[in-house]
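Notes follow once the structure below has been shown.
Complex shown without one protein chain; remaining protein chains in place.
Labels for the chains are A, B and C, by order of writing; each one numbers its residues from 1.
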Amino acid sequence: MDLQPILNAIADDCSKEKERGVVASYIPELAKVSDEKFGMFVLDAQQNEYFVGDAHERFSIQSVSKVLALAQAFGIVGRSLWKRVGVEPSGNPFNFLSLLEQENGIPRNPFINAGAIVVSDVLLSTLKDPKQDFLAYIRELANDQSIVYDNIVAKSEKDTGSRNRATAYLLKSFGNLENDVEEVLDLYFHQCSVSMSCEQLAKTFFVFANRGYCTRRNKYLNINQVKRINALMLTCGFYDEAGEFAFEVGLPGKSGVGGGIAAVLPQQYSIAVWSPGLNKKGNSKLGLNALEAFTTQTNLSIF
Amino acid sequence: MDLQPILNAIADDCSKEKERGVVASYIPELAKVSDEKFGMFVLDAQQNEYFVGDAHERFSIQSVSKVLALAQAFGIVGRSLWKRVGVEPSGNPFNFLSLLEQENGIPRNPFINAGAIVVSDVLLSTLKDPKQDFLAYIRELANDQSIVYDNIVAKSEKDTGSRNRATAYLLKSFGNLENDVEEVLDLYFHQCSVSMSCEQLAKTFFVFANRGYCTRRNKYLNINQVKRINALMLTCGFYDEAGEFAFEVGLPGKSGVGGGIAAVLPQQYSIAVWSPGLNKKGNSKLGLNALEAFTTQTNLSIF
Amino acid sequence: MDLQPILNAIADDCSKEKERGVVASYIPELAKVSDEKFGMFVLDAQQNEYFVGDAHERFSIQSVSKVLALAQAFGIVGRSLWKRVGVEPSGNPFNFLSLLEQENGIPRNPFINAGAIVVSDVLLSTLKDPKQDFLAYIRELANDQSIVYDNIVAKSEKDTGSRNRATAYLLKSFGNLENDVEEVLDLYFHQCSVSMSCEQLAKTFFVFANRGYCTRRNKYLNINQVKRINALMLTCGFYDEAGEFAFEVGLPGKSGVGGGIAAVLPQQYSIAVWSPGLNKKGNSKLGLNALEAFTTQTNLSIF
Partner (left out) sequence: MDLQPILNAIADDCSKEKERGVVASYIPELAKVSDEKFGMFVLDAQQNEYFVGDAHERFSIQSVSKVLALAQAFGIVGRSLWKRVGVEPSGNPFNFLSLLEQENGIPRNPFINAGAIVVSDVLLSTLKDPKQDFLAYIRELANDQSIVYDNIVAKSEKDTGSRNRATAYLLKSFGNLENDVEEVLDLYFHQCSVSMSCEQLAKTFFVFANRGYCTRRNKYLNINQVKRINALMLTCGFYDEAGEFAFEVGLPGKSGVGGGIAAVLPQQYSIAVWSPGLNKKGNSKLGLNALEAFTTQTNLSIF
């Protein structure tokens, strides 16, 4: 199927949209980004590329990085990871520390902050040079050595990270954090700060669409690991809008407050979209619209 | 694909399983059922039938009925239904009244009891003869007039239903119940009491695999409604084991404490399995195993 | 000490108050009462009487009745009562069902609705003619046969009692309610509906100021029971304003949404005040002011 006309039409519709959501402002670097930005990139099973708009401009991937950290940690330690973090939706964003408290320091899933912090702790315990090794992992998946951390973003996250520190110390009080809190958070904040374009994200996420093989056909995950990660994206990838996303879009995916969303249809394609304005739940407003339009028009969703 | 040998092998494996879970016992009618029972029925897109074991024996479908009640109500009132019930996973089975309290009487989704009670209230407000009309709806979907309520089960549910009454009165205190509590619960308990076989369930759920058209090609739901219902089954269909089920099985589905599970792969097949022993989360233990084996061996899942 | 000039001055101050709080309106009978009403009655250890304003006009005592029901039940079953209801503050009025759920159906204390419903259940199980016997108990304590239920209030409570029904059924689901829910609530709603004046309340509560002996010197409670009830009034008598009341007033006491408050200083006096306007926490606004002025000016508080 030639997806290009569909992407063009979607981008056209989005460019006319007046209500573009609200750009995240809790750190200055995110607040600076124009809400006019919009990009989309699709990589199909045959590695045909389709794109539109600002598909090659880099943005802060933020929580999209949680999937990549999970993939690296899962690949290293395997199923033992699930002793330290759950695989179920959390249900309630407003009580996250409460839930962690009630469930004795085992985060509900690796895509809430508490869970991602545990994943960072696993990486810190297993990688030789965690920050470089995590970056190297993404670069390999994307087949792109130009991907880097945005150190200014990382520093801003660090400076405003009281809530993440509270989370990390609560994990530590339950014995579910092996390393020093500041070291874990340093890695975590760097992960969130990675800058990538839609193109780079779509190429990176191809591994989840392609049964664990990256674009160069190297194997990074086994089929069971890919299935687990995709299931987690579907049930937990969109905060407390996961059910809505499953319905509206019908793809495993993950969003970030930078306005990026990456998603896959297993064995068919990977896709990334970027529009910085967020809806009330913290997901890219036009990004959701664009993905909904894409799966509806192509009829390529899991449902 | 000839699915029969796969079903035979799965049934064979299950028959050897010693740890068969625990049969529900909160009402005497459920406790009486032998944990040796096992049945499975698949209806593919071409309506080829494959089955094994006790696939034609009837059992209490219990919460599987929540999908059917939702389908009927959704078909009647459309999207306005979502003003009264949410579409997100609930996360925590142990605090369900708490969550309802915090969220002002709007149940998280139609598959937790509170949500299903709201759906029953909608049916009571819109159907002429609610109990008969709901039964008629199932009979039409299944193309089988022999499906009936089990009035003894319904009465037992009613006699032990304090928690459901607490839920219904809490809904009423928030203004989210239009009808008399006992009338709503009478319909709700009857829905849960419906007796069906795997064959009947698979044929009924065909409507969700077949874009809203039943086996006789009559249309009951539009494609958007089917997509929504399937998304809800995937994210909320298995209590707090939804994430696990999405991974292990990878199908939209719904379980009941009678040991039945119905599931679909959109545009491919509907499937029902029955084994009365439950795991700790309240889902059929061998039912889950069987579905996991089926999707793994056929490679027919959404992931 | 001649308390009359102090009462006169307080009543004078209260009569000038423009901000009189908001009269409860969830049932019509309460909404009808004028917010201009104000009465106060003190009975000292020597049974000298001091009063001012509408001290002889009857009003709906509502939750003040919880202390009287507790006293009667405690007198009958003794310490075994604490197996079914706790003695600690509940902390959070907004999650009351949640707390009950988490603590397996044992209400935090007898002055939250759930606890009072358990107390009513105890009375229903132990009294021959519960409604008449409870009324007889109050009449004896007050030495006043004219005290009656307000059946219209009781009926209104019943008609709007969904939340109390939810509570009662939740108790029942945990096995902490012996009798039929509607029978228990019928007694409970009647208790709340009792009409009494400040004079009658002060005379009734004299038993808590006088070590278990009523005004006619008959013994109803032993000293330990009185101490327990007074401690409960101090720590739990004012919803989530108990700490504030302990500080501002410094007396064990109990308020009701009818605007009444009854309190005691052990071995010194009992006191009742009535002003129908409530503050945001549901306690009588001028009633609190008046009691604060009284204990400050007389220096007769527990602190």
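Everything below uses one rule, namely that a contact is a pair of C-beta atoms (placed from the backbone, for glycine too) under 8 Å apart; a residue touches a chain by one contact, two chains touch by 3 or more.
If you're wondering where the values come from, they're calculated on a predicted model, not measured in any experiment.
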### Query
So which of the visible chains would the left-out chain be touching?
A, C
### Query
Which residue among C:72, C:191, C:230 or C:255 touches the omitted chain?
C:230
### Message
Just to verify: which one of C:130, C:161, C:212 or C:252 makes contact with the chain not shown?
### Response
C:252
#### Entry: Chain not shown: contacting residue from C:12, C:88 or C:159
C:88
### Query
If the hidden chain were put back, which of A:22, A:170 or A:223 would touch it?
A:170
### Task
Identify the residues of chain C touching the omitted chain, counting contacts across the whole complex.
86-92, 99, 108-109, 226-228, 230-232, 234-236, 240-244, 246-247, 250, 252, 266, 301-303
### Task
Write the list of chain A residues that the hidden chain touches.
94-98, 101-102, 162-163, 165-170, 172-173, 181
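We take it that only the chains that are shown with their structure count from here on.
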### Summary
Touching both chain B and chain C we find none
### Message
Quick check on this structure: which chain has its C-alpha centroid closest to the centroid of all protein C-alpha atoms?
### Response
B
### Task
Quick one: point me to the chain whose Cα centre is farthest from that of chain C.
A
### Centre-to-centre distance between chain C and chain B (centres being mean Cα positions), rounded to whole Å
48
### Cα-centroid distance, chain A relative to chain B, in whole angstrom
32
### Query
Approximately how many whole Å separate the CA-defined centres of chain A and chain C?
56
### Task
Hunt down the residues of chain C that sit against at least two other chains at once, touch-wise.
none
